[in-house]
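Handing you a structure now.
Left out: one protein chain. Kept in place: all the others.
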Amino acid sequence: MGLLNRLDDPYEGGGIVLGKIEELLNWGRSKSDWYLHFGLACCAIEFMAMNASHFDFMRFGTIPRTSPRQADFIMVTGTVTFKMAERIKILYEQMAEPKYVISVGSCSNSGGPYWEHGYHVLKGVDRIIPVDVYIPGCPPRPEAFEEGMMKLQEKINKQAIFNKRKLLGTE
Amino acid sequence: MLPGEIFTKLKNDFGDAIIELNESPNSDPWILVGADQLFDIFHTLRDADEFQFDYLMSLSGTDLGENLGVVYHLYSMTHRHKLVVKVEVPKGNPVVPTVERLWRTADWHEREAYDLIGVRFEGHQNLIRILLPYDWEGHPLQKDYVTPDSYHGMKIS
Amino acid sequence: MESTNFIWDLMGKNLWSVVAVISLPLIFVLIYALVAILAELKVSAWIQERLGPMRTGPWGILQPIAEVIKLLQKEDITPTAASKILFNLAPYVIFTGAYAAFAVIPFSEAYAPANINVGLFYIFAVGSFSAIGIVMGGWASNNKYSLMGAMRSVSQVISYEIPAAVAVLAVVVLTSSMNMMEISRMQEGGFWNWYIFGGPGGWTKIFMIPFTLTLAIIYFIASLAETNRLPFDIPEGESELVAGFHTEYSGMKFAMFFFAEYANMFVVAAVVTTIFLGGWTSPFGSFLAGAGWGAFWFILKSMFVVFLQIWIRWTLPRFRVDQLMYIGWKVLLPISLVCFIAISFFSLLNLG
Partner (left out) sequence: MSSYLKNVWAGFYTAVKGMMITSRHMFKKSVTIQYPDEKFDLPANARNKLVLDMSRCNACTACAIACPVNCITVEGVRVSPEDPHQEVHADGKPRKVWVTRYEMDLAKCCFCGLCQAACPSDAIKHTQDFEYSAYNKESLYFKYQILTPEQSAEKVRLLAEFKEKEAAAKAAAAEKAATEGKPVAPKKAAPKADEASEQ
């Protein structure tokens, strides 16, 4: 039962310490997510409502950042045209790890009304960057944004930091 | 002033450059003009005392199959009359003189018509794409436009 | 001269006591910064009739701790095209500047880390450190927004140092001392002895009250500009320059900027407190006076000034660059000079 064993399965054989540390780190990351808002269309209008007093997105510990270097997740809200797709990709690549993506609304989920005949629309932002949470709606309600945010927090809370190898082996 | 009167007056001045007057009951009456003397015609329409069309409401490009067309909607704030002017150019060489110097509104409208339909406005000082990326190929609102497979490695459709 | 540092009294002068003297302000800065970050979030929320962070601990009070834990885990990016040494050095330079100013701040009757004769002068000297750090960071990032933010910041700091210095100079004329402990001690005996109300003296000080009050306001406005707070935050104006001089910083280096900004806020608040609001003296004569209570009063007054800064930040919009320069050179400077001359005149009369 050496150190390596404990790294492999933290909750067994005296690995409580690492498990607790992992929980703490995940808690920190999930409770203070700064976001880069990429508003493109009508979902961004709903996003403003969500940031305003009635729904107050900051309750979840989020702070808007304008610089991608300081952001934890990027919120793509709206129709992703090819002109903007390149910029989204650049911004996503500029973000510091760990980074997440929330795709909001039908347009950025899968092209929305343009999925059949749009010559200029990217059919889903997941074709260029890996999306963590899809929020459906056209546009979604402000509460739906918050529900998506809670989904993202759940995902972060379940992330493995020390026992990555084990998870990769099982999944 | 009614479009019929404007048509006869213009016909006196420009002769063959004014091609036809269409007064169909289903649409606004419009005047079809030739592309050669377009700038002079519009200059007269804007500056002559009886016309005074000081406001270009809209400039739009159309694809008519064999030809490309440009539609101008004019309005006079002083005389309160309207006029629709159309011009048609062949698709192979779609060159129309610019009216950007007459109405500054036409600047972006002409860029948009160039971007999406492909009408080239001769004499426009900055005729570049306004909506699509600069390296886009083709003019997507033409009826025979074929959507490309990919753009910069991103699959379209 | 009696001792102004209780650690020297307790431990004597040796290596450990030096470490203790140095680390006490550092611990204070870290705790204070966490409180200030939470206050910033909460005050902004209350002003907008929101609630602010609510889901991190009870009423969101663990929010700054979560933020620090997160920033520690963030990837530390140095851009390829950046000048690596300067880029990595800049946050430390800024934080050092902010932290060095704590050396002369008289927290209490019994504790000023270093009680030197030219305390106010020293604060102005190390205050310029932040400008150097900002220029280093902005230039080394190799990003046009960073560079523009840095240049704006420098022009702003240089313009606003002058009215701030004139305001401080007026108080120095009244006290004929630059020692911050000395200035605090002069204002003992109730809030009517504070220099914002003309300082100690007979009834003739009534004529000085308008001028000292104006000077206090001028110093406060200028200190907002020096710490790059709203309404003077054009160096990091988010709508124009992406995030100003710290656009390219991520993770812990950005946290250093963050901490330095809040530390700077406290330093200017401490200067306002010391020279205008009576420092560690109790506002009610001998009521609750003493070394321990002194620290309490000092931190209370300073936090009130910090709260004022936050309040202003969430009230006023940002100035344009030309408006900023107009206010600095055409409003604050002449008015502060007039006040300075008037106060010098009065103090001459009192002496003669």
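Letters A, B and C mark the chains as written, and numbering starts fresh at 1 in each.
Rule of thumb we're sticking to: a residue touches a chain if its C-beta (ideal position, glycine included) is under 8 Å from a C-beta of that chain, and two chains touch if they have at least 3 such contacts.
This is a predicted model, so every value here is computed, not measured.
Although it is not drawn, the missing chain touches A, C when the whole complex is taken into account.
Residues of chain A that touch the chain left out of the display are 53-56, 59, 106, 109-113, 115-116, 124, 126, 131-138, 140-141, 143-144, 146-148, 150-151, 155.
Contact residues of chain C toward the unshown chain are 43, 45-51, 54, 217, 311-312, 314-316, 327, 331, 335.
Note that in this section only the chains that are shown with their structure count from here on.
Centre-to-centre spacing of chain A and chain B amounts to 47 Å, using the average Cα coordinate of each chain. Spacing of chain A relative to chain C, judged by their CA centroids, is 37 angstrom.
Of all residues in chain B, none touches 2 or more other chains.
For chain C, residues touching at least two other chains: there are none.
Within the complex, the chain B residues that touch chain A are 132-133, 140, 145, 147-148, 151-152, 154-157.
Residue ranges of chain C in contact with chain A, taken from their complex: 41, 45, 48-56, 60, 62-63, 65-70, 72-77, 238, 242-243, 246-251, 254.
For chain A in complex with chain C, the residues that touch the partner chain are 24-25, 27-29, 31-33, 52-53, 56, 58-61, 63, 65-67, 69-70, 72, 96-98.
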